[in-house]
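Yeah, one chain of the complex is gone here, protein chain that is, but the others are all in their spots.
Going in written order, the chains are labelled A and B, and every chain counts its residues from 1.
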Amino acid sequence: MTSMILRAVFQVGLLLLLPPLLLGVVNRVKALFGGRKGVPLLQLYYDLAKLLRKGTVYSRTTTWVFRAGPIAGVAAVVTAGLLVAVAGERAVVAFAGDFILFAYLLGLARFFTALAALDTGSSFEGMGAAREVTFASLAEPALFLALVVLARATGALSLSGMLGPGLAGAWGHAAPALVLAAIALFVVALAENSRIPVDDPNTHLELTMIHEVMVLDHSGPDLALILYGASLKFFLFGALFTRVVLGFRFESFLAAEAVFVAGLFGFAALVGVVESVMARLRLVRVPQLLVGASVLSVFGLVLLLR
Amino acid sequence: MLVFIVVVPLCLAALALAIRDNRARPVVLLAGAVLHALGIAALWVRPPDAAAGGYLALDDLGKLALSATTILFLACAVYAQGYLRRRSDHDNRIFVGGLLVLLSAMTAVGLAQHLGVMWVAIELTTLSTAPLIYFNKNARALEAAWKYLLVCSLGIALALLGTFFLALAGASPDGPRSLFLSDLVASGPLLSKAWVRAGFVFLLVGYGTKMGLAPLHSWKPDAYGEAPGILGALLSGGVTTFAFVALSRVQQVCRAAGEDAFARDALVAMGLLSMAVAAVFMVGQRDFKRMLAWSSVEHMGILSVGLGIGGLAASGAFFHSVGNGLTKGVLFLSAGNIHRAFGSKRVEDVRGAARLLPLSGPLFLAGFLAITGTPPFSPFFSEFMIVNGAFGDGRFVVAGLFLLFLAVIFVGMGATVLKLVQGDPSAPRQPDTQDTWLSAGPPLALLLLVLLLGLFLPREVARLFASAAALVVGS
Partner (left out) sequence: MAALTDSVFILVVVIDLFLLASSRLNAAIRAVAIQGALLSLLPVLIATSAHHPAHTLLLAGGALLVKAVVIPWLLFRAIREAAIRREMEPIIGFVPSMILGAVGIALAFVFARGLPLPIEEQHAFLVPTSLATVWTGLLLVVARKKAVTQVMGFLVLENGVFVFGLLLTGIMPTMVEAGVLLDLFVAVFVMGIVMFHINREFSSLDTAKLSALKD
């Protein structure tokens, strides 16, 4: 019983504390490719601390929605994080069909961010919200299809089952389908976290932004919450991808967690590499990319249903 | 002897490609045609044994297709002497070489006893004729050549898949495990029915594309419309006949495997569809060479219906394939003459062809009468046999539709042809386009032969049609 509580605390601690480090790894990999030394790995922690100390400026056209947006966003993402199993363990909250709740908690976070953006009454934010929601509507089937492939392969209906001990057995008999699902999950991760090739997180041209422009008006602690929420979302998708790829069983809890964290760093490094090597896609090509990911998952599903 | 008639045209083709002189090549073409005809005549006199390890052999179906085609090719080769001399500004290296390769490929199809060899030969007929459609070197000819090449290659690729399906049908440990026609037919009941059916579908689509059955006929109007007259005659009279032979071989295998009913229904359906489509597009046609293409679609439909009904109708279909081949020669060659004399293939530009070209004009009219089934030409008797067979089998709806489409096509084509041929010439004749023996003699000879086959069909030849039908669909 105590060990279970300790494990739960450890998992929640990992969920809350690790994500900014992952984004630091991504930025360091991109700097390496650019021949620069890059910012310190813990830079995002410093940024969050600095922002929390600052005051906020609220526009007169905004309402309570604008203030609620960042808080609701982080709350939804943290709740979603409680559903994700890490290192083959049972998640803190798990029940059959919880992957639907997971997807829609993330959707809820996005909804509130978009609402806050629309609340400002600025056309740039509205444009960003429209783009983000359009691409999300294409990424959602891709995510669900990949999760259905996982469900079919492991025979479980909860995220803890899909990413848990059944995964090692699934790799034995359904490896091609799982590879396709993993690729689809990676593409969805890139899309949902506004990474190249879907969106450039470093651009400063508003007309080319998708996600960044939605959060232009936030400042101070609100901005800190937004940045923290984004890193949490990155962590969650990374956890999904890492567990699918490294689906081993481990006897020791610590060994499993160590491998998991290492896998997460690998995922962050991979995203960094992809961002450095590819250019951003034209906006009309992004739906094709997302439909392609869905089609790959469908193919994986056909292979499983055969 | 069998290997001789396949290989000699190939060697002459190589010779034609090597000769530099534009004026010497037509002679090579004529030599090839004559040698081939002599070879076929020798086969009639002394039936040969199987050759080339059993891949080539002569049976009744091959015999009748080859005889009709060699006569057609000989006529076209004689015509080509005058034609190529008139078009001496064009380099005819590819033209002559391609025609000779075509002759070799067609012969191989007729003699092939192995479905794989048959497929290779049919693919060769597509590849050797596609460059020839571009002989006139204008934009429309290029478009026609591209469509022909792409659509027919697609069809042939699907036919290859169908051939593989048939091979797989026989691939079980107690099956024939070969693509030889005799092996497949002999072990018919042992073939896997599902694969035979799937194979038949793909082969019908593939070889049906080559024949030009609807809905796979889209390349025909363009290709026949833009090709020179000789090529049109050989494509519609020769290549489509051999595509029909290939389809008949497939039907042979299907019948042996017990998938007969399904195959025959499909053949009748596609045949009637082709006739219907041809009837619709024939009316009000503005280009008389495209009109001949639609006529070809119609006649392939007739052949398909006859094969599908079986029995007497199948004998009629094989009789019709001979008559159709020869009559298409008459039509295309005389149409070519008319095209050249008036400088246009559009119906609105041509009037009074009978007065301007005293031989080619009436020949075109006579060819029209022959192809639409007017007695005493042979297509009347062959179509009569098909309708007779249909009624005898109780297929009243099929026979009724058949006759209806024939009537519509007669009226549609007749309106166009009579407009072209009658009256006063609408334009003076282009220079150097009058009827000569070389340009009007061959179609005249073919027409007389069609008349002869209708009036005095030798019993020997009639027996050949019946035995070919028995081979394919059973008596």
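By our rule, contacts are C-beta pairs under 8 Å (C-beta built on N, C-alpha and C of every residue); 3 or more make two chains touch, one makes a residue touch a chain.
All figures in this text were calculated on a predicted structure; none of them were measured in a lab.
Check B:Pro221, B:Gly271 or B:Gly361 against the missing chain and you find that the one touching it is B:Pro221. Contact with the chain not shown here comes from a single listed residue; of B:Asp59, B:Glu123 or B:Glu259, that residue is B:Glu123. From the options B:Ala57, B:Leu160 or B:Met275, the residue with contact to the chain not on display is B:Leu160. Contact with the chain that does not appear here is found for just one residue of B:Phe95, B:Trp195 or B:Phe381, B:Trp195. Within the full complex, the residue among B:Trp146, B:Phe262 or B:Phe384 touching the omitted chain is B:Trp146.
When the full complex is taken into account, the listed residue touching the unshown chain is B:Tyr134, out of B:Tyr79, B:Phe95, B:Tyr134 or B:Phe465. Residue positions on subunit A in contact with the hidden chain: 175-176, 180, 287-288, 291-292, 295-296, 298-299, 302-303, 305-306, in rising order. Counting the whole complex, the residues of subunit B in touch with the unshown chain are 114, 116-117, 119-120, 123-124, 126-127, 130-131, 134, 139-140, 142-147, 149-150, 153-154, 157-158, 160-161, 164-165, 167-173, 175, 177-179, 192, 194-195, 198, 221-222, 225-226, 281, 285, 290.
The rule is short, and it goes like this: only the chains that are shown with their structure count from here on.
Centre to centre, using the average C-alpha position, subunit A and subunit B are separated by 65 Å.
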